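All protein chains of the complex are present and in place, except for one that has been dropped.
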Amino acid sequence: VRFFEGLSDRERAVFEAGITLGAIYHQFTGTPVNRDNVRVVERCIEEAASLQPCVEDVEVSIEIPDGSEDNYGGYTEVNGRNLKVTVITRCGEWRVKARLEFIEELDYPLMWIEEIERVER
Amino acid sequence: VRFFEGLSDRERAVFEAGITLGAIYHQFTGTPVNRDNVRVVERCIEEAASLQPCVEDVEVSIEIPDGSEDNYGGYTEVNGRNLKVTVITRCGEWRVKARLEFIEELDYPLMWIEEIERVER
Amino acid sequence: VRFFEGLSDRERAVFEAGITLGAIYHQFTGTPVNRDNVRVVERCIEEAASLQPCVEDVEVSIEIPDGSEDNYGGYTEVNGRNLKVTVITRCGEWRVKARLEFIEELDYPLMWIEEIERVER
Partner (left out) sequence: VRFFEGLSDRERAVFEAGITLGAIYHQFTGTPVNRDNVRVVERCIEEAASLQPCVEDVEVSIEIPDGSEDNYGGYTEVNGRNLKVTVITRCGEWRVKARLEFIEELDYPLMWIEEIERVER
């Protein structure tokens, strides 16, 4: 598309990785989850996010800490502390691996780029 | 819980059905969906919503109309026009069947109570 | 609408209160918030939720505890622990006051009906 003419493939792979992480976080946090349905929720996030432009692969892991279900509702919810995501985007020759994970030292669910590599077309 | 002392079981079943429909709509609309992942998204919504208080069963159907995937992204998203939900809540002797569906004559994704029945404890 | 023929006005006010609380929680949790923008976010939730059927008034209070902004991002987000909502619905002669608030003894962001009253038409 002409909209991406000013952007290199490498930059576009970075941009789309950002979109996908922001989208996942703000679409799915709040979703009720416990040990019984966690795998279904993880797969839903993986398969929904994989549809977005340039996304090659998505891996989602939601941790259900001991005790987090021992409340009135018997479940917890997807949030910035229990959600870990790896997104792989690909644009032309460039592949980007981006991550979302809660980083204790920052007290923040950080989204960052872990790796950028050039691949065979 | 003492919080529900002023409410009859019948009313609580109605209240929880409302919560669950409002929650589903506003949690999951916007989720990327196409023919390939639709069943996973439906199951995720069903299993997540089933965790909420008094919810006995949830059935979700997302319609992917012909052509709705023929765009730049190759997918559509869960929205008020393609999402149909049936929620069954139960509180004491009362069972409520609530629905969400886009009603053309209202031009609106309506949430309503279809049936209230008294059941054996 | 014919869809509500089987429901009393009192029950409909209860149902719509449930919808509105479920909608608010799942639409707005995750929204970035700190002391600077909190009033704007509260008003947005109040005015958006007030558009829903039978809703007469909505009051939202988001608490920003000391230290909750002292992280990498300098902000926190709307969540089940800091969000308090009062929704007033009205249907015919019936007015319902519903609440959302995190209840420590339940370790859960509870939604409940606090009051149902008959009012002059």
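Residue numbering begins at 1 within each chain, and the chains themselves are lettered A, B and C in the order written.
Assume a contact is a pair of C-beta atoms (placed from the backbone, for glycine too) under 8 Å apart; a residue touches a chain by one contact, two chains touch by 3 or more.
Here the structure is a predicted model, which is why all the values come from computation and not from measurement.
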| request: Decide which residue listed in C:Ala17, C:Ala49 or C:Val87 touches the omitted chain of the complex. | output: C:Ala49
| query | In terms of residues, what is the contact footprint of the unshown chain on chain B? | reply | 25-26, 29-30, 70-73, 77, 79-80, 103, 106-108, 110
| field | Sites on chain C contacted by the missing partner chain, in the whole complex | value | 1, 27, 30-34, 36-37, 40-41, 43-44, 47-53, 72-75
| note | Logged for chain A, residues touching the omitted partner chain are 1, 3-4, 6-7, 10-11, 14-27, 98, 103, 106, 110-116
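Keep this in mind: only the chains that are shown with their structure count from here on.
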| Counting only C-beta pairs in contact, which pair of chains has the most of them? | B-C
| From the C-alpha centre of chain A to that of chain B, how far is it in Å? | 25
| message | Between chain A and chain C, what distance separates the C-alpha centroids? Give it in angstrom. | response | 29
| message | Measuring centre to centre with CA averages, how many angstrom lie between chain B and chain C? | response | 19
| Taking each residue of chain B in turn, which ones touch at least two of the other chains? | 1, 27
